[in-house]
Structures are given as structure tokens and as C-alpha cells.
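Only one protein chain is missing from this complex, and each of the others stays in its spot.
A and B label the chains in the order they appear, each numbered from 1.
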Amino acid sequence: MSVAAKSGSAGRDRVVQQDGGGKLRWFVLAFCLVWLFFTLFPIYWTFITSFKPPAAVSGGPTYLPFLDFSPTLQAYVDALSGIRGDFLKPFINSTLIGLSATFLSVLVGSMAAYGLVRFDFQVRLASGLIFVVIVFALFFGLPKLGLTRIQGIGIALIVGLAVSLLANRLRLPGPVLGNRDVLFWFVSQRMLPPIVTAFSLYLLYSEAGRAGLVMLDTYWGMTLAYTAFSIPIVVWLMRDFFAALPVEIEEAALIDDVPRLRIFFQIVVPMVMPGLIATSMITLAFVWNEFLFALLLTTSEWQTLPILIAGQNSYRGDEWWSISVAAVVSIAPMIVMAYFLARMMRAGLTIGGIR
Amino acid sequence: MNYKKLLSAGTVLGVACAALMTGEAFACSPDYSGVTLNVGSQTGPFIASALQAAAKTWSEKTCGQVKVIEFPFGELYPKYVTALQAGEKSFDIMTFPPAWTPDLAPFLDEMPAAMRQTDAWKDIHPNYRERLMVWDGKTMTQSIDGDLHNLSYRIDLFEDPKEKEAFKKKYGYELAVPTTWKQYYDIAEFFTRPDKNLYGTVEPFRRGGQQFWFFFTHVASYANSPNDPGAMFFNPDTMDAEVNNPGWVKALEDYIRSSKYSPAGALNYGYGDVNTAFAGGQAAMALGWGDTGVIAGDKKQSKIAGHVGSAMTPASDQIYNAKTKQWDKFDKPVPTPFMAFGGWQAGINANGDHKDAAWNYIEWVSNPENSGKAVVTGGSGVNPYRYSHMQDIKPWETIFTEREAKEYLASQLDSLNAKNVAYDMRLPGYFSYTEILEIELGKALNGDETAQQALDSVAQQWNKLTDDLGRDKQLAAYRNSMGLPAK
Partner (left out) sequence: MSRNTSETMPAARSGSRKATPRDPIKYVFLWPAFLVVLAVGLFPLVFSFSMSFQSLRLIPPLPPRFVGFDNYWTILQTERFWHVIGTTTLIAVISVMIEYVIGFAITLALHSRVPGERLFRISFLLPMLLAPIAVALVGRMMFHSSVGPLNDLFTHLGLPNLPFLTSSNWAVGAIITIEVWQWTPFVILMLLAGLQSLPVDVYESAALENASRWRQFWDLTFPMMLPISAAVVFIRLIESLKIMDTVFVLTGGGPGIATETLTLFAYQEGFKKFNIGYTSALSFLFLVVVTVFGVVYLSLLRPQLEKRS
């Protein structure tokens, strides 16, 4: 029964068998419908509110267009005319920065995740401590010699890395940290509340600007910040997908002397397509919707959509229709992206299923 | 887009040069071609649209460029502080509420003396000119907006004969616009009919919803004694917090009472919700800034357009005197309008590269003609602050009926001219003080604490905060903001 079912579309029948159980199917369908309603109702509400004339909002909730209220495009006209803030530029900025940061972090992060699964890394705790000590010493010491903070941290980073790498080769006493700990280090970067991180990054960028490398309110400044803070998520999520892969295929290729990088890009990546796409979607959603860094690290040129949305939350009159327009404008590209990625996910499954 | 403007600016300049050569004075005056000013503002349309409208005409006049950079209101303060503190020149001009002036003053440029000698200067109402625009004896900012709290009420409900009859029967006096808080609460009680979705009044109570300004409006009537000026918030000699004296406690009890006559869920209302509720016809009265009246009078947004009356906020005939620790009694209620928020100010970055151009632009934005246009434009968010704004009612009839316009302007001007008008406190670390207040107000409104307990707690925390920030410094700043001479 299940063998026959296997020939059905990509993996759908792998897990649950389609034998009788009609009552269960109805229950499942009902459950999905309830959740669908719960999920979509607020989005529906936002969508219709963006078309409501103000009186239809302040008088109480109205539900059906043309029946309860007569829809108007006024809110959209106002938005596009720019009197509620420029809508077009943030849109473009969000798209550019979002796509770049997602691409870079997924690329670099998956490679790191794969590395953590297939190879052994050994970091002596002692050399880690040496790194910390050197960095702090130089960071506090160098400014006293007249260097700026950014020069201080830059030198501290380079010297600290060099010394601790060398130290790692020596047989220092103390525990040796392995892959699991490196993974935890990555994820710990996301555990700090973003407040002070954003502020210190602002200071860093500001000093970089004075040292000649302008990073505030630039494409590269934003992309770099987002990439750096998305990589931990990518590494954390992709790791399990890589680990679930059977190793024989790669080993067969290794015996054939195929270089590791080619194995990665041409064999491994297609096999984890579902996970890769899911992770990309999540990363893009995070970057697209991130607020705090965008607020601090941009001024006039590279503001992104979340700042615009927050700006609709006016303190003198809650114009729900304008807020809804901003929300609709922000989610529309995401819907398109979700549609395409969902299709890719199904296609990717088929590829992944071939063995 | 910038290229196009540069091109047109260049063309104008070329023509001007040609004209000059023929001896005609036709040029950018003054000439700021090549200058781009960055103005920080909250996200439009309020204030930002006024800035942009003036920017357009200014560019035509002077060939300079203006870029209005908008941020969510809640994030404006951190944006300014981080930029100024890091020495960034991201903003040439910053617009902000006067409450932030003490914190930003070290970074601002003083207004050039020439600007204070024009006719337009005298047109600015002294409450703004001599008080809100001044810090530490120097004029540091220019008002581009006016703000005070007044009362809005439903003309149709107040003049309905059936309502008047029922009211007289129940309370023994004529239903009229309240001049005292007692009348205010009688009327609120009378009109609170939850089953008909009508309530007596509507005020904001939500933390972060600007509620404390409304609380201060109540406080002013009971704690701003004309016999002890400047003692509303703190003792002007020792900087001890006055927030738990009997005047404040009475005000808090009133404020809690307002929540009982406000629409259901009002405990979560911010000021925006107040406007929505009043314009939606849910309340017979509302306290608020001028925007409440303007939004409620707007046919496009409001269900009660045409029935919006305005008046000064109610008052009391007994005001607590902190010095004598007695209630001062007066023959008549003493109007004590509160200049809540104080109206957006524009300040110039002392570190900026184009200070002359910046002051010129700000003068242009706030001149009688341009600001006069802005105050009658619904979406501009600019409320009156010049005599000229409040004297001619013709422009106002584009948004109000004649009666609405008359009452609105009268309430604004009378409030500004009231002898006992109360000013908002302006202190370094303003936000820290108000956060403490908001948290305790929430507890009192929720019934977790009595009014006295809540305010005692506020007083204790405020005094500690004052010590943390430096009592002498805070005292000097407070006396400054209350218009008292330095000690």
C-alpha cells in the first residue's frame, strides 16, 4: 500500500498513510480551516481597512467592503504622494539590502554549518582566553597612546586572532572546545538584547566615518550589519539539515577525488534544498522586518520599510487606514516571495528525493 | 530629482546673473545656492508637511535645498541624541518639543539678534516668545507650532432641549459649557450611557499614550497657585517634589474619576484614540490639544462635524498653595489652562555648516504668512501661536463652521492670555521623571494603589532622581522653565 503510494508526488506520502480514516481526514481539514481563518482574518482586516474612509473606522468595526462601507483609494493616494513619508525609497532600500544580506548570510552560514557537521574543530579554552585578554588590553591600552577607538579595536582584533591562533597549536592545559561549542558561540550572538548592540554599532560606524570609511546610512554598512547578525540563525538552522544527510554519497565522491567545495555546492546543497529555502525565507523575513538597526544606522538615504511603518503610528491621531496601507505595502512583496519559494520548495523536494 | 533641482537652480542663477548685469535686483535672496539643509522631523503629515510646503517656496526664493528627514515620533529623541553626541552632522535643523530643549540646549545655536527685531517677532505670542523659545536666558529655538489643552464639547448634545431639561431636573442648574471641574463631572456623569455607546468624556490613560499631559491639565487647576508662582511641580527653593501635596492628590482623584466616565477600554487609550472616539461620536466632551477640535470638525473624518464646540479647560476656585500649605480660596474659578507639550520648536545644530541658511529657513517657515497658511491646513498639525493666527476667522471657515471657528479661536487666545496660565516642566532627564509618573498613574488607575500612595511613591522616586542628576543643576533648570529668576 505504502509502496504504491511512494510513487506519488514528492515525498508527501512518506510519513502519513492514506488508508481509510475518513473521520480523521475531516477533523484534520476542519482544524486547518480554523487555523486558516485565525491566520488570515487579521490580514484580511488590515487589507480592507486600508480601503476604508476614516468615518468607517472611527465609528466602529465594519467588515464587508461595499456592504458596510464604500471603499476608497484615498489612503493609498496619500501614501504614494509622500505626505506620510516617502514610500518608494524605503521600499527599494529594503529590497536591495534584504536580498543582499540574505544571500550573503545564507551562503556563508551554510558553509559554516556544513563545516561544523563534517569536520572537527578544536579550540583550546586557553587560547580563547588569551584572545579575550589581548583584545581587552589593547582596546583599553591603545587609546591611551592616542589612537582612536576604531583603530584600537581593529588592531586588537588582528593581533588577538594571530596570537590565539598560534597559541592554539601549542599544547596548552585546560579543556578543549569542540564543534558544539563553536555552534553555541554563534547562536549566543543573538542572545543579547539589541539595544546596546545597536548603539555601539552606531558609534563604531560613526568613528569609521570619521576615519574615512563612511558606513552610516550606506548600503554596505547596513548589509554588513544584517549579514553578521543573520549568520548565527543560518548556521543554527542549517546544521541539522546537513547532519541529517547520509554521508555515503559525499564519501563516494571523495574517493573519486572530487574537491570538497565542489561536493558542497553540487551534491550537498541540492540535497538540503528544502531546508535551505526555508532558512532563506526566514532570514529574509528577519532582515526585511528588522527595526532597531535600521533606525539607528540610517538617516536619509537608506531608511527601510519598518521605520516607515512605525512612523505611521502618529501620536496625535491614530490613522488606522494609513497604518494599514503601510502594512499592506510591506507585506505584499513578502507574499510574492513566499509564493515563489513555496514552489521552489516543492520542486526542490523532487530533486532531493532522487537517490 | 536633486539633479533636476540643481539644474533649475542653476538656470535661475544664470538668469539672475544676467539680470544683475543689466542692473536689476532679481536674484536668490539671500543666495544659498549649493546649500542643502537637513531637517529632522517626526513622520508626516503633522509638522513635516508644513516644513515641506515652506521648503518648496524657500528653495524658489533662495536657491537652497531642504531635505526633510522623517522618523517615528517615539524614535526622534534617540536619533537626535545619538547623532549630536557622536558629533555627526546629520541634522542642520531639528524639530522637537520644548521638553527636550534642556537636554539638547548644549548643542544648539543661539538665535541671531536680528531675528528678534522684526515686526514678525512681535506677532508671536509672549507665552512662546518669552518663555518656550527661551532657555537659560537665551532664545535657543523658534516655535513653529502652538500647543495647549482645551475642552471640546458636542454642541448638539449641549443645546438639545430635552437634554437641557433632564439635566436641570437632575442637577439643579442649566446645562452649559463647564467652567468648573465640578460641573465637568456632573455633565460627564449625565451623559455616560454605555448602552447607547455614549460617554460623558474621553481622556487618555495608557502608558506611552501621552496621558501624563492630561493629568497635568487637571493638576494645574489645583496646584498652580497664582500666589506661589512656579511651584506646581517642585518647590522652587529646594527642588523637593510637590507631586504628593493635596492639590495633586485631588487632581489624581479627578483624573481617576474621568476614567469612569470615559468609553469602555479607555484605560488603554492614547491621545490618538481620544480623537477617534470623540470624532466617532462616542463622547460628549473631550480634553485635548487643538487637533481634537480640528479632527472632529473635519467632515471627511468625523461623524460630528459641524457640532464641535471649544472652550477653555475647566477650573477651580480653590487652589492649593504649597508655601502656606493651605488651600487658597477665590471668588470665581481661576482659569488655569495648561500649555501641554508647548508646541514644536525648531533648533539649529551649533555644529552645522550652514547656520545662516538654517535660521533663514526657519524664519521663513514661521513667518506670519506661511505659518498662517499652515494653521488652517488640516493635515499640517500646526496650531496657532501668533496673534495673527487667532484674529482673522475667515481662513478658519474652510475647516470649521463660523460658530465652531469663533469658539475655537477664542478658546485658544483666551487660554494663552489667561493670567494664571500654567507651563509644562522642562528639565534635563524629562523622560525619566515622566516614566516614573506614568507607571504609578497606571497603578492608581487600576485600583492597585490609592491616589495618595501612588503620588507618595512618585515623590520619593522623583527626589531620588533629582539627587542622581544633581539637585542644584535641576533646580536651576526648573526655575528657568518656570520663568523664575536664578537663585
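Methods note: a residue touches a chain if its C-beta (ideal position, glycine included) is under 8 Å from a C-beta of that chain, and two chains touch if they have at least 3 such contacts.
Note that this is a predicted model, so its numbers are computed, not measured.
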Message = Can you list the shown chains that the omitted chain is in contact with?
response = A, B
Message = Looking at the full complex, which residue from A:145, A:170 or A:196 touches the chain that isn't shown here?
response = A:196
Note = Filtering A:29, A:77, A:92 or A:162 for touch with the omitted chain leaves A:29
Message = With the missing chain put back, one of A:76, A:103 or A:139 would touch it. Which one?
response = A:139
Request  = Pick out which of B:53, B:176, B:350 or B:439 touches the chain that's been left out of the picture.
outcome  = B:439
Key: Residues belonging to subunit B that touch the chain removed from view   = 75, 77-78, 81, 85, 102-103, 106, 206-209, 263-268, 273, 276-277, 280, 282, 428-429, 431-432, 435, 438-440, 442-443, 445-446, 448, 469-470, 473
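Operating definition for what follows: only the chains that are shown with their structure count from here on.
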Inquiry  = Applying the document's contact rule, which stretches of subunit B touch subunit A when the two form their complex?
reply    = 38, 42-46, 48-49, 52, 67, 69-75, 78-79, 82-83, 86-88, 90, 210, 270-273, 275-277, 279-281, 289, 291, 295, 300-303, 379, 381
Note = Contacts from subunit A onto subunit B in the complex sit at residues 53-55, 57-60, 78, 82-86, 199, 202-203, 206, 209-210, 216-217, 295-296, 299-300, 307-308, 310-318
